[in-house]
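Have a look at the structure below before the remarks.
Only a single protein chain was left out; the remaining protein chains are all shown in position.
Coming up: subunit A.
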Amino acid sequence: MTRTLARTATAELIKLGGLPAARGAVAGTVAAGALLAAALASSAPAGPDAGRVVTQAVPLLQAGPILIGILTAASEYAGRQIATTLAATPNRLRLLAGKAVAYLLVAAATSVATIGAGLAAAWLTRAVRGDGPARELDGWAAAGGGWAAAGAVVYLVLIGLLALGLAVLLRSLVPSLAGMLALVLVVSPLLSGFTEHARWLPDRAGSLLYRPGADPVLGPATGAAVLLIWTALITSVAAAAFHSRDA
């Protein structure tokens, strides 16, 4: 079982790597992380420290892992590749598990590189402006900035996993992408202005991973748990549908 799952996951990695859109999403997310952080760091005169600059960029950067997650599933339905995929791997749950593993590897590497590039760019920008990067690094780390950066990485990976589950359910790139981006860029910010219950939305709750203390009810661990429950829910429904319906 482990060997066949490894085989399926490796095939899914080769598949993702062969898609120019996926390679573009990975490179674009890392580049956007550096550019956004540099822009935020240079535009805030007496602004926040470098670490906070990076976490400010996460709401926009999440488009990257969301796209990677959706491509992992939805690209099967462009050109009916799904028939070939299921011919090679008829066990549908193993196929989904292989897709999830491949996504997690790519998304984790992308997110670490993105946050790393963002921190480096922010520190560099502030160093050029004359703020001391080394001194600030100490202060930032002491203030729990390292945890926030790690939380940002975890958040980016998890929100894309939710997107993957949605794309398995919807079997199409555009509706999945529109749905996810509408949630994280429009619905969630809008609703949070109206009602405190918006904190239970997957992205709001998950954002506490990199904004600890921003919510009176949820913390990083409970926020992550709420996001995980959403992901488990969507993924279970998607897996049940994928398992039982005609391809």
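Structure notes:
As a convention for this text, a residue touches a chain if its C-beta (ideal position, glycine included) is under 8 Å from a C-beta of that chain, and two chains touch if they have at least 3 such contacts; residues count from 1.
Operating definition for what follows: contacts and distances are computed from a predicted model.
For the omitted chain of this complex, the UniProt record lists the protein as "ABC transporter domain-containing protein", which is one of "Sigma-70 family RNA polymerase sigma factor", "Formylmethanofuran dehydrogenase subunit C", "Phosphate transport system ATP-binding protein" or "ABC transporter domain-containing protein". When the full complex is taken into account, the listed residue touching the unshown chain is A:A78, out of A:A27, A:L60, A:A78 or A:V217.
Against the chain not shown here, subunit A presents residues 4, 7-8, 10-12, 14-15, 17-21, 75, 78-81, 83-91, 246-247.
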